[in-house]
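Omission of a single protein chain aside, the complex is shown with its protein chains in their original locations.
All chains are identified by letter, namely A, B and C, in their written order; residue positions are counted from 1 within each chain.
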Amino acid sequence: MSDKKPKNVFKEGAISSAFIGESIAKHQTKTSIGAHNIFLGQVRADVINGKTVSAIEYTAYEDMANKKFHEIRESAFEKFDMTCMHIYHSLGTVKAGEICLFVFVSSPRRKVVFDALEYIVEEIKAHVPVFGKEIFEDETHQWKVNS
Amino acid sequence: MSDKKPKNVFKEGAISSAFIGESIAKHQTKTSIGAHNIFLGQVRADVINGKTVSAIEYTAYEDMANKKFHEIRESAFEKFDMTCMHIYHSLGTVKAGEICLFVFVSSPRRKVVFDALEYIVEEIKAHVPVFGKEIFEDETHQWKVNS
Amino acid sequence: MNITIKYFGQIAEVTQKESEQLDFSEGSIAEVLDVLYCKYGTLKNKEFKIAQNQELVSENEKLTGAEIALLPPFSGG
Partner (left out) sequence: MNITIKYFGQIAEVTQKESEQLDFSEGSIAEVLDVLYCKYGTLKNKEFKIAQNQELVSENEKLTGAEIALLPPFSGG
């Protein structure tokens, strides 16, 4: 299931719950799968110095990011006995409450999916050049820092 | 967010991908959430002595099971800083490729959801009296054993 | 006292019923099991846990419950 060249992980705008539901449905023909694990990153309406985040605007060094996503994918397939994995990340504006990251791993066995999903999400946070600009309700902004 | 009395975790038949999508959508008004983690158990078409599993028929000691689900829920809220959690388990027939378990946890922070989800799923597997009868294509059966 | 015994999964296959009412004098869970082993010959070969009023108990536990359940290995999820 491992592709040889990087594909585009980015989607313009938020990732819809319908899209996630459809992705799950597509896996119901793969009857060797016993466990799925899904991570969703959602934009928080954090309050910072009295101002509320209304959206995050994502930009990325797209070519390098897709290359990194591909490396993460390859190393995850080497480390874990997964049937499949999918990653989607938003670019552009994602409003508070909307989903900006969707990571989906599947395996015959549940222990594998827990380890694999956490590994993949942490790798994405650490190594993929994506930049989030937190937009406040008064249209000022600050740059997001991952913790 | 912690309820005081056990609610019914069981659903008749498979859990649909549309239902999962709708559950995700309902959380988009909760803008303190930064991370969701979802576990889905899917019925595998295992081949055992040349016979293929076509479905699992689930029964449960329902009152005790709902009490256990409630205890797991209470202890998870004590251990982890979650915003919300939901568990659904199928009863009756779930065909190979269909989903029989849906566990959904949400928190402001991602590290919490990874730990919480794995804890909850392992507790369910170990402590909830649910019984899976694996039905083969030739209508014989065997009793499922969790590993 | 009158006690409801519940059977699940492969245990219900042995007993060929999902529940029954049996009358016991005071004693421990072990005494209930003795009666059931006598009644259902192959039960002894089966792996199961015992719940009294929806809590797992050992065989030595005093019989207090209105409801005893014989639970084969759990296999949810």
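The criterion applied here is as follows: a residue touches a chain if its C-beta (ideal position, glycine included) is under 8 Å from a C-beta of that chain, and two chains touch if they have at least 3 such contacts.
Keep in mind the model is a prediction, meaning the values are calculated, not measured.
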As a test of the contact rule: which chains in view would the missing one touch?
A
Cross-chain touch to the chain not pictured, restricted to A:Ile24, A:Met82, A:Ala96 or A:Val121, is A:Val121
From A:Ala35, A:Cys100, A:Ala116 or A:Ile135, residue that would touch the chain that is not displayed
A:Cys100
Just checking the interface: what residues of subunit A touch the absent partner chain?
41, 58-61, 63-65, 67, 89, 100-101, 121, 124-133, 143-146
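Just so we're on the same page, only the chains that are shown with their structure count from here on.
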Could you tell me which chain's Cα centre is nearest to the average position of every protein Cα atom shown?
B
Please compute the C-alpha centroid of subunit A, do the same for subunit B, then give the distance between them in whole Å.
23
Using mean CA coordinates as chain centres, what's the gap between subunit A and subunit C in Å?
49
Two or more partner chains touched - positions in subunit A
110
Among all residues of subunit C, which ones touch two or more of the remaining chains?
77
